[in-house]
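One chain of protein is taken out of this complex; the other chains stay put.
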Amino acid sequence: MIKLVKVCKSFNGQKVLDNLDLEIEAQKITVIIGQSGGGKSVLLKHIIGLIKPDSGQIFVDGTDIVKLNDRMLNEVRKKFSMLFQDAALFDSMTVGENVAFPLKEHTRLSKKEIEEIVEAKLLQVGLTNVTHKMPSELSGGMRKRVGLARAIVLNPQIILFDEPTTGLDPLMSDAIDQLILKTQYDTRSTCVIISHDIASAFKIAHNIAMLYHGKIIQSGTPAELRSSNISIIKKFIEGTSA
Amino acid sequence: MAKLSVEAKVGFFVIIGIIILSYMSMKLGKLSFKRDSGYILKVFFDSASGLAEDVPVEIAGVEVGRVQTISLMNGKALVILKINSDTKISKNVKAIIRTKGILGDKYIELVQGTEQAPFMKPGDQILNASPATDIDTLMKVLEEVAININKLTGSFANVMGGEEGEASLRTIFENVKEMVETLNLTVQKNNTNVTQIISNLSDFSKKLKNISDTHSDDIRSIITNIHGASEEIEQLISGINKITTKLNQGKGSLGKLINEEETVNNLNDMLADLKNITEKINSGKGTIGKLIKEDETADRINTTLSGINDYIRKQETFRTYLNYRGEYLFNSGDVKSYLSLRIQPKEDKYYLFNVVDDPRGKDSITDITRTINDSTTTERIVETERDGLKFSAQIAKRYYDIGFRGGLFESTGGIGIDYYFFDDHLMLSMEAFDFDPDRNFHLKFKADYTPFNYIYITSGLDDFISDEGNESFFIGAGINFSDEDIKTILSNIPLPTN
Partner (left out) sequence: MIRFFEFTGKKFISIVEEFGKVMLLFLSAFLWMFRKPFRFRVIIKQMEFVGADSVSVILITGAFTGMVLALQTYYGFRMFGGESLVGATVTLSMTREIGPVFTALMVTGRAGSAMAAEIGTMRVTEQIDALYTMSVSPIQYLIMPRILAAALMLPILTIISDFIGIVGGYLVGVEFMKINSGIFMSKIIEFVDLADIFNGLIKSACFGLILSLIGCYKGFYTKGGAAGVGKATTQSVVYSSITILISDYFLTAAMF
């Protein structure tokens, strides 16, 4: 379980997170929605300890990761994996090496076993014949899917997805949604997903949280959010800017 | 051509670097090797002014060692010389501080005495030491001469002093006039005598010149000769003294003195003596004073001595070492330990026997080939036996700063190379073994640093091209005892008393 308590963060005087409280249920899919530039990515990076809050606490399975030093944080992060908004592939490695990287680092599998897993994962995200390509030779959507393959390759306890389906065609988006659902179901992992795709969010989420002006203004099941009477949430769900 | 692997490229690169370094250090640092295997002699100088550490020690212009340290002891300069072990130096050697080159660099010249004397043992002191430079020596000789001249003038003073002297002085002055007048006549009369004296003198100076010519490359003998000569000069002066005494007693005129056949003969005899002596000096025997007729005997003694020396040295260099080392492997968090016995019959050669306790165990590999339905499958069974002890038995040989090892490494065949730095305090080694065609061979790199006698620390990389995840950084320590150390320790352990 992940719990954020009174988390504040500002960049150069600009308040991005403002006394934010959020609980993320274990072994469930939580989707975070919110405005572009509203601080969703920043929030995700707080959860995995990439950004330290100005104040507040962040508990991962009961330990406050804000207080941990680099080395202990490193241990905690073994539970995590993360898909970055821009994929963040290692551009000095091939696609195959990128996906194999977590396996090489944290398992003692043989070369052959690793190769097999990598091929299988790439196939799951709909990529074939890319293993030996460099990331710079791929399209944005393909890169994102390689990043996704890399994020799920180790079957970690907690997976953070920063806009996994942005930039993909509808069919591919749906396939990725199914993949996330399946992965979550198979491994009982805790998934945190940032998404701008309201329809898909309602389809896959167990819980949805709305980030607005640095705070979570409402968090609950899709049904609860649908019946919310907060106007900004209503507008957000309906997709009208009026 | 296949592209070189990263490992191969870096390997070549490092090897080329090490080869260049070894080549350059062999060219420049031949001394550093000699420095290791030399022996020490002590010498006290009244002054070691201008002498520096690490300057050469030469015999007849050939470098045979270096100055190790210079320190003050009881108001004298204690200079420790490190002499190459293949240079034997006899007991009656003389150490002199000399100057070389335009810049006036100081070095130490050893002048060997007679062949008969026994050789110096390590740690002995050279008793005969002179801090003097050539010029200083000359000055000393001149000082002696000056003292004698002083004596001479003293006699003159005696001659001139007192009333009696005054009277004689007056007589002398009167006689001077007479002398001057008669001098021409005298010279004419004694033409042959004077010519003989002059020719004797010129002969003497020729001999002197000859001496300095034939030994011009070896100034020291001139100095020795001057020493000898100064003794003769002393004699000469005492002769002159005699003359002046005669003069003192002489009632007659100087003319009478010179006319006296006896005096002239005396002078001639004296010059002949001088000639005789210089001839001896010239043949290298005179001032040394010892005419060695029994050369053969000396030879025999010499060979016997060197035989005994050889034997003793052999006994001395035969060494056994007992060594334990532990290496903490960061990869697995285990300690790999080695117990080894090193038998070293010669300084540049040794045999090494190791028992290795490898926490990662020992692999035993069995290949089973089965034929089912015409298709052959080979199955390899690798059993890892924990607590497997491994054995090493190696033979090692050392050239200058590089040592080579070959033989059994951890129960498999292998080779190793060692490079020694800083008087052997630091040793870098690379070992390659376990050449199994199906996996990468075992490479090990280590650096051993020995800050003190018995204890050393070590660090390196074990099995660093392993394809089984065995590569590990390690750090460790060891102790190393020689048989001598063990003897000393055992004899110093207090026995429990009841």
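Order of writing sets the chain letters: A and B. Residues in each chain are counted from 1.
By definition in this document, contacts are C-beta pairs under 8 Å (C-beta built on N, C-alpha and C of every residue); 3 or more make two chains touch, one makes a residue touch a chain.
For clarity, every value in this text was computed on a predicted model and none was experimentally measured.
Trainee: Hey, which of A:Lys9, A:Arg77 or A:Lys144 is the one touching the hidden chain?
Mentor: With A:Lys9, A:Arg77 or A:Lys144 as choices, the missing chain is touched by A:Arg77.
Trainee: Of the residues A:Val66, A:Ala88 or A:Leu181, I need the one that contacts the missing chain.
Mentor: Among A:Val66, A:Ala88 or A:Leu181, only A:Ala88 touches the chain that is not shown.
Trainee: Using the document's definition of touch, tell me which of B:Ile70, B:Ile415, B:Leu461 or B:Ala477 contacts the absent chain.
Mentor: B:Leu461
Trainee: Name every residue on chain B in touch with the hidden partner chain.
Mentor: Residues touching the hidden chain, for chain B, are 6-7, 9-10, 12-14, 16-18, 20-21, 23-25, 27-29, 32, 330-331, 333, 421, 461, 464-465, 471-473, 475.
Trainee: So which bits of chain A touch the chain we can't see?
Mentor: Touch set of chain A with respect to the missing chain: 45, 48-50, 70, 74-75, 77-78, 80-82, 84, 86, 88-92, 101-102, 105-106, 160.
Just so it is clear, only the chains that are shown with their structure count from here on.
Trainee: Mind checking the centre-to-centre distance between chain A and chain B? Centres are C-alpha means, answer in whole Å.
Mentor: Whole-Å distance between the two chain centres: 76.
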